[in-house]
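Step one of this worksheet: look at the structure below.
We show some of the complex, not the whole, and keep each chain where it was.
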């Protein structure tokens, strides 16, 4: 009863404050008109929103993928983390993450205040930022924040405390992601670098996937491997997932969403380049998949479909930064290289660094996030956005991209370490070892994933 | 052979009648032109159709969700009901449901005849209603009818006769839904109420979800609880579903479709308010999910992901009526309240009324359908459609919304009772009790859902 009263009082207060509506153009009446300019808004709103919806559906992809990779007894725990991350992300990004990221970018009304290092306008989408143009930007961007957040889930699966995960989500979507995002996309200092046209990360190889993958690295390292992953002599065991069909379906669902992720990142279909971007995404994914299929086959004489899926995702990650700037043949090359990087990285992380990453998030998203950033400086052919890479004889862009890579690594490692260190110190990161052995689902969530069976 | 002859004769008759084409603008040539007005049609067609496709995909969401909630031995039965409902719905809505609902609304060519109580033009999309604009409206609206129909499925699962379900679908999509829908969306008397701007239900909290949930209430009540649900002393048992992963994936798929459901309900992306609507939908879902996660946690010390999913869906249902009219902060409040209503309702329905609703459809869709309708009268800030609620000092809109609620309850209870009473009397609603105990799948559908296992 007390809780309801609290809600009622809160509502009452909001009533009082809200009676005077101070806003940008929340109805869209001033933004739209029956004219060329008005229709441009409409068609670009449609494009951006529908793309955002597709990116949202990547959450279903991550959920399928990760659920397939984990053991049966921890599946519900994975699903829970996957589901809550975007819920927490949405609320935090609305309260302040978006303001930190896009304040000062002037990309939409109400985003005028901010420096090259941090934004500080657009909080709660109130005031001037209660505007149709600002909301469309928010809708697209929250999906990206949620994606970055979801990437880490797989790397910490089967041993992370659920409530630690919720806290991690708050900080990732509220601070870590928006601040770096501001530097790259919110008129921040990386975007303004004096080499080439400044650092460019078209749809977020670095901002989204690199960040997710590198934070996953720190998280998986500080969390330690799953019980039974490594033997006393340092050799590793394969811990099988429980449903390969989910992995394949998840990969397909992710690619489906990725078309929105990449082609939608123009935020405008009046940029007809979108078609080149979509084709590049598909070619890079296909090239990565085929490469790892036959590369694995050459080693093991088995057609490893999980590795094939990893190759496809690696191609998608890498082309995310450069898809808008490179010609089609380069997309194929980028995808091939990405898949080889992924395989090497998987081996290196598991066998050399002895970090346990159940789904391969570090290798697929982290390593290729960096490769994607660099690929902009290599393969951009100058036909879009003025971005020129090595293949058209320009070296300076690559310097910007390299600085972005170094900055990303430094930022993720530093902030990720602090975040997980503090959480570890104050309430611990891992479930008790006996729970880990018997399964997290019943302990944390009160039921198994397949209770009737 | 006789059946084929029948088809041929039917085709022959149609040939004769159809030779003279009497139509609106079935080619679109007269509607479209290379002009601002022509392009408005195009961009709004694209928006509405793509949104309709997304709403169709909610069928996959309902299928996943319900399949997860039911026991293994009744899964195929659930899938069958879920699948056939939109098939039956499409044919019935085409023959006469659409005409009853939108006749007289003048929303598109061929819909000119109808009163404030019922429509009577647009049958079979023939004549003047064989027009591109009428078809685009039909395509969007059938998806809503199919959604209303699908909501009931979960509440009657594991004991309803399959052929009774088919008959129910005919009446829901053909009469119950269209008539109430006409009152609200087809220039009917609720829409024309003299309080505020008349009753408003933007995307169908009441028309679609409220109706589905309230009919589910009547159906589950008249059908009685599943065998084993209640003990002789009146206490209830938990009957576990068989796949929690399906529930989470289903919820994600439903939210994905809901963006089309809500934002698409402008029927026009030239209404830039669509972006506010999409953001409100997401925020309400997120707020509902987080609220129920921690509310359940406070009671049980378990992180109940199923309750979390219910919270997200509750937020979606409630914001469906008001998403276009309220500011973002109100969407969060609406979602929080919706999730609390859902939890109370789940308890009340199961433990006090002793009605067995396997998936919680009554609480998620029914209770929040009503709350959604009321929320329009409370939180609308007057920035869109002239709808003003309590927070900007207007009380009259709330009166219209209240009348709509009462009408909806009366209509659903009366017609639902008659429908299920007649079905019960003439051929019975429930499968035999021995079948219920051994599983409906093999009995009604000839195979189990997982035959090889």
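In order of appearance the chains are A and B, and numbering begins at 1 in each one.
By our rule, a residue touches a chain if its C-beta (ideal position, glycine included) is under 8 Å from a C-beta of that chain, and two chains touch if they have at least 3 such contacts.
Bear in mind the structure is a predicted one, so any value in this text is a computation, not a measurement.
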*What is the total copy count for the complex if 2 chains are drawn?*
3
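The working rule: only the chains that are shown with their structure count from here on.
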_Centre-to-centre distance between chain B and chain A (centres being mean Cα positions), rounded to whole Å_ = 33
*Report the residues of chain A in contact with chain B in the complex, numbered from low to high.*
3-4, 7, 10-11, 14-15, 18-19, 21, 23, 26-28, 31-32, 34-36, 38-39, 41-43, 45-46, 49-50, 52-53, 56-57, 59-60, 63-64, 67, 75-76, 79-80, 82-84, 86-91, 94, 124-126, 130, 132-133, 135-136, 138-139, 142, 162-163, 246, 444-453
*Across the complex, what residues on chain B touch chain A?*
36-37, 39-40, 43, 46-47, 50, 54, 71-72, 240-245, 248-249, 251-253, 255-256, 259-260, 263, 269-276, 278-279, 282-283, 285-287, 289-290, 293, 295, 300, 302-306, 308-309, 312, 327-330, 332-333, 336-337, 340, 378, 381-384, 390-393
